[in-house]
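The complex appears here minus one protein chain, its other protein chains still in place.
For chain A:
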């Protein structure tokens, strides 16, 4: 006993203190280069602005403007309207995505399910399609003049659905997100389900539980941490909503260039040539994202701790 202990201690002591750094080094360097440095650069940019010098067309010169960009961003009605639209998309997308993902995961996890492997891959496959490609594809399915759904409706003598009105556009965008997101979330939940000890199920069956009761009383409570995780991913995904509406916007006037906050950031930075204002807005969005994530974690941790105890 003592002998083993000392030898273990010796083995640990033999490791040079530098070694752990060697392991985490690449990851730390990468995150400094790709996250921390751009973040700092954006903070610096958000405190600057331009003034035109010279007559006529003049020449733009960078100047320090303090928090002016932040004040403009905070009072920009378009930003908050964009947040509102983003919330609507999120309210449609997140419950349906997670609900479907959970349903599929539970179905695939029932004993004697057929074609499990095939179904799992088929449901996951849309996630493998890049967001922009998926948006293009759905864009063509929605677009009047080329839409197969509208054509089908017309040939059946039904009213043609309009996917591009100011109201229906929320569902059109949410549909792309759901289509792409269900598979990914299902895999996370399914993996978590596979990790649950089968002894629990055996015990439940001995006690006379049906499969439905097992799912409700055993699987769901044990899945809660995984569900929280997927909810968090979905929430962050919603705040970063950008590529779907951006890809669809040239097709319709139902989508403005400032439809959601990230599109506003892009518009300000690249179209309106205001990198500084764009940086300030993106800082604001980042702070709100972090706040929302922390809040979600806090609420669910209290809940799940209470529920399990």
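As a working rule, a residue touches a chain if its C-beta (ideal position, glycine included) is under 8 Å from a C-beta of that chain, and two chains touch if they have at least 3 such contacts; residues count from 1.
FYI, contacts and distances are computed from a predicted model.
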Candidate names "NADH dehydrogenase", "Transketolase C-terminal domain-containing protein", "Sugar ABC transporter substrate-binding protein" or "Putative membrane protein"; UniProt protein name, chain not shown: "Sugar ABC transporter substrate-binding protein"
Residue touching the undisplayed chain, where the options are A:98, A:134, A:241 or A:254: A:254
Residues from chain A at the interface with the omitted partner, ascending: 50-53, 55-60, 140, 143-146, 165-166, 250-258, 267, 270-274
